[in-house]
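Input: one structure, supplied below.
The complex appears here minus one protein chain, its other protein chains still in place.
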Amino acid sequence: MNNKYSIFETELTIRPDDIDMNNHVHNSKYLDYVLAARYDQMRKDYKVTMEDFLERGFTWVVSQVKINYKRALILTDKIIVRTQVEDFNRSQSIVNFEIVKKENGKVAAEGQFIYTMINIETGRPAKIPEDYIAKYTV
Amino acid sequence: MNNKYSIFETELTIRPDDIDMNNHVHNSKYLDYVLAARYDQMRKDYKVTMEDFLERGFTWVVSQVKINYKRALILTDKIIVRTQVEDFNRSQSIVNFEIVKKENGKVAAEGQFIYTMINIETGRPAKIPEDYIAKYTV
Amino acid sequence: MNNKYSIFETELTIRPDDIDMNNHVHNSKYLDYVLAARYDQMRKDYKVTMEDFLERGFTWVVSQVKINYKRALILTDKIIVRTQVEDFNRSQSIVNFEIVKKENGKVAAEGQFIYTMINIETGRPAKIPEDYIAKYTV
Partner (left out) sequence: MNNKYSIFETELTIRPDDIDMNNHVHNSKYLDYVLAARYDQMRKDYKVTMEDFLERGFTWVVSQVKINYKRALILTDKIIVRTQVEDFNRSQSIVNFEIVKKENGKVAAEGQFIYTMINIETGRPAKIPEDYIAKYTV
């Protein structure tokens, strides 16, 4: 996490279908938790929802994920997902995240997503409009 | 299964992410296996793919599922999913299925799906065209 | 739903990874929502958790599901999952459910699960102890 931009939080509940044969949250579900948090924070914190992007002809795809798993999560854990903009470049948004256990604040996983904004019509990366960047660099 | 219409088969491989905390295939994944088999059989057996429906402005939604779980499936099981048309009515297709273990032919689950054909533009159920019924009642 | 036993409720949030190519909640996820609600209600309403069963050497498996899909769910829907005991027999528990949209109370899906209690050591169905039935028939 940096000290340039706001850190936002979303509390999530683990579902039984997230648990795998090791009795822990399955590794790929962590990515789904970050996605769920991001959608939630777009709506409640950034005030620009995914629907707003779609209406202007844009969508977002994931270009890169780095994730470090620190502690296993179990079904009864409550979790908080924090995300924060690290930086923007032409068509990409770099977002830091951490997933912490609500009970003790310990980090279960942390990492970074790079998202690319796509022009739906052309299917090509698009320059992120300045008004969006303004709303996301709070 | 009835003796009116053909029974078609698709062999599927169980993935580690299908396994749940009980070390068995998770109960809801059985529905995904039937869906995967249906897509495969539309292409290879009925010769009318989901894309064909979409191009003519139709899609299919699930209206009802009944499933009886008979035997647990584990990661190393190979499975065969058999499906068969039971009947058509105006906008619905009733499809029987069974999931069997390849090794011994024992039934892991069996049941029935009712699918409804939807006119994409109106979002309402649509009368299934006769030429589709002809291709599906083989 | 019957008028013999209590109806309990759990509110759930739809995640983006629950949405399928039709832009609706994927059909098999409804089963996962019922499972999540059941775990939650075992803890908060029945006061006998899954862990309690496991500690006494029992687990539960799904033996049958019937589900009628009434209305599509989309990402921004808030949902409430209601479940209710329909009946018990020797080793089985029959549970009614409905998934409703929080906004307008309309039913998105309703149906029934049959669960079988298993003796973990033998892997065979076990007679449900009377003290459990007492706690579940409230």
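Note that the chains take the letters A, B and C in the order they are written out, and that residue 1 is the start of every chain.
In this text, a contact is a pair of C-beta atoms (placed from the backbone, for glycine too) under 8 Å apart; a residue touches a chain by one contact, two chains touch by 3 or more.
All figures in this text were calculated on a predicted structure; none of them were measured in a lab.
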{"item": "Among A:13, A:49 or A:63, residue touching the chain not depicted", "value": "A:63"}
{"item": "Option from C:3, C:23 or C:104 whose C-beta touches the chain left out", "value": "C:23"}
{"item": "Per the touch definition above, residue among A:22, A:76 or A:89 touching the missing chain", "value": "A:22"}
{"item": "Those residues of subunit C which, in the complete complex, touch the missing chain", "value": "16-17, 19-21, 23, 26, 28, 75"}
{"item": "Missing-partner contacts on subunit B, residue numbers", "value": "12-13, 15-17, 32, 35-36, 39, 75"}
{"item": "Residues of subunit A in contact with the chain not shown", "value": "22, 24, 27-29, 31-32, 35, 59, 61-69, 72"}
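The rule is short, and it goes like this: only the chains that are shown with their structure count from here on.
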{"item": "Self-contact between copies subunit A and subunit C, residue sets same or different by half", "value": "same"}
{"item": "Between subunit C and subunit B, distance of the C-alpha-averaged centres to the nearest whole Å", "value": "24"}
{"item": "Euclidean distance of C-alpha centroids - subunit A vs subunit B, Å", "value": "34"}
{"item": "Whole-Å gap between the CA centroids of subunit A and subunit C", "value": "30"}
{"item": "Subunit B residues counted as touching two or more neighbouring chains", "value": "28"}
